[in-house]
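The block underneath contains the structure these notes are about, expressed in structure tokens.
Of the protein chains in this complex, all but one are displayed in their positions.
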């Protein structure tokens, strides 16, 4: 079922394979490893299902040509089931899909909120291997939800954690702002809740940035329209999930609303009565 | 509609294109030229139709990477229509299909009967370009039906014509036998009426040979079964049209019967009453 | 001068290529995306009276001939859906076809009435989605009588042209097409997805799609779609939007020759990317230029035998 993607790398329409290793990430998240040589760029995602109800886009957190991993946070029935998987259980994967982060020379600042930190690990590995300076901000509401810290520490980069109950006790955006005031950052790479990214963009002035978006997806391949953003219909599954500053600035829905399975708008903040 | 064939050359599922040049070959045959870069090996054929009734396998007589030609003898309504085509008329071609002749080092003897001489021209060009000695026997019942003589003479090889009313006034098989008695031939390549090839094989003793077969074909691609030979079902359109000595010796129908459009056996010679 | 501009039911279209219902079309952004990709007419998702979440995933799977899918008619409902259409129309001059979906004449009429209060240019009746049969039984489009009844009701309720979208899963499609015309349909869309079909994940011995079956589309259905368009245009005088597996300019030209007035392109947007719309348009344009036709409206139709 393999085929070549446009970059010439191996792409899998669908592969159903056994989980070979599970690493718990604190109480509410897990990393699931597979034996897979598929060629994933940092930021790209897989459509994942266990055939028990639902299929979701999940970013790849590890890919070294032999092992591939996804990191999942328990946020509901689907991700809860995934977090409870054991080695030997099957998952069905297709992809990788979507646009990757594009490494920019110079000091990189990576800002991850919650599970958004997962794709940033793959990016951090690549940036480090290219020899650039890398600072990572890993934020969560409570420290128990901070994940993948060990992986980042192992990369020998400038790694900071923050949560309401530990570390710098700042929001990840506030911590990023403090770093930006001291360091000459060439590009900011962020992944996490959309409101976090919305807050982040407001402090970035003229800095280049690349944000990875999470929106509801049904097909993952650009035809169902579920993840199309307003006003130009850019599809998070094809033109995204990673959008650069020029693309983000054109969005009218960013930080305002997303869409649910019906296509109805779900506002991030309560709307004033009209 | 192009795709690569197994040898990596361009193969056309179907191309409908204009005839760019017509060369009359005496009163009853014509060569039709197309602009085409398809990669044809000597002995391979195209399935040809003008959409006016019928599609037939026709060997390629010329292919130089820019022009491609088929040579057709007027033997009935279909080939009659083809012989009457003018430049600008469309024909639809698919292929090339089937096995080519395999050049063998040493002095080559090519024996063509009727329109069978057409694929042998492509072969002769290749053998000459490889620098081997080549003798060609071009036979027909009457000299008016001898075709492509000019092409062969232009190749600078040992070219002989024979018919009942001109040249050596022998059958092509008798002329071949005379040549075989004088020259040390490494391999005999023949194409023409099956009874000619049947007579030829009987005089070849232990010489290697390659014969190109003509059988009724519907599909040209190995599924309809029309051109399957007995007893092993070798398909003239896929395993043929060129069969080597080892393959020919296994046939039980060679020179005995062929099959018509219904699949019924058509005996070449009257059968004794049973 | 060669041009891809064409006319359809009194409207001028910039291209004869149509975004079919169900592909993109969920929001004003996705309508605009389709428009920017080169479609001359874009269709909304099939809108129902109430919002529908559609099926849980997986809802799409590939196979050697294309894809199967079972989105399950997810849509935000007629009210929110028409707001998206109006928002699109406020910034675009391109006409929108609003697709509506119900299971009885009364609901279709209600949907049509509401769509007539929007900026829609045309209304398409989705009579043929194969993916909700468990819910709704055999597609309406399999019955001549039901098709005629619903089309008649929709026409009475509508100030806009009404297009009936029919199913390939009926031996008597030409008769059903005829019945739709006689009931007043202004045009037909042919064909909806085929089947549905099934694909199994042998590693876990489960159907790949969560809803088990999914409608078949992509290159697989092209010759069937072409034949049905050819047959049906021989039986009706109203225009037909031909769709089903069209992925190249040559296939679009085949659709016009088979009798289609416009050509839909859906699954190719996945299999070849959104750029395929411009590619197909370019292929049509080059054919017109090479063969000396000024417009797809002048393309000769395939001759008809005594069939």
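Side notes on the structure shown:
Note that the chains take the letters A, B and C in the order they are written out, and that residue 1 is the start of every chain.
Everything below uses one rule, namely that a contact is a pair of C-beta atoms (placed from the backbone, for glycine too) under 8 Å apart; a residue touches a chain by one contact, two chains touch by 3 or more.
Computed from a predicted model, the values in this text were never measured in an experiment.
Across the complete structure, the visible chains that the omitted chain touches are B, C.
Contact with the omitted chain, checked across C:169, C:192 or C:261, is made by C:169. Per the touch definition above, the residue from B:17, B:102 or B:143 contacting the chain not shown is B:17.
Not every partner is drawn; the one left out touches chain C at residues 63-66, 68, 134, 138, 142, 169-171, 194-200, 202, 205-207, 212-214, 216, 218-224, 226-227, 230, 245, 247, 250, 253-254, 257-258, 287, 300, 302-303, 305, 307.
The chain not displayed touches chain B at residues 13-14, 16-17, 47, 49, 51, 53-56, 90, 92, 218-226, 228-235, 238, 253, 259-265.
In the analysis below, only the chains that are shown with their structure count from here on.
Interchain contacts give a graph that is no line, ring or star and is not complete, per the touch definition above. Averaging C-alpha coordinates per chain and comparing to chain B, the farthest chain turns out to be A.
Averaging C-alpha coordinates per chain places the centre of chain B 50 Å away from that of chain C. Separating the centre of chain A from that of chain B, both taken as means of CA atoms, is a distance of 64 Å. Mean C-alpha positions place chain A and chain C at a centre distance of 35 Å.
Shared interface positions of chain B, defined as residues touching 2 or more other chains, are absent. Shared contact sites, meaning residues of chain C that touch two or more other chains, are absent.
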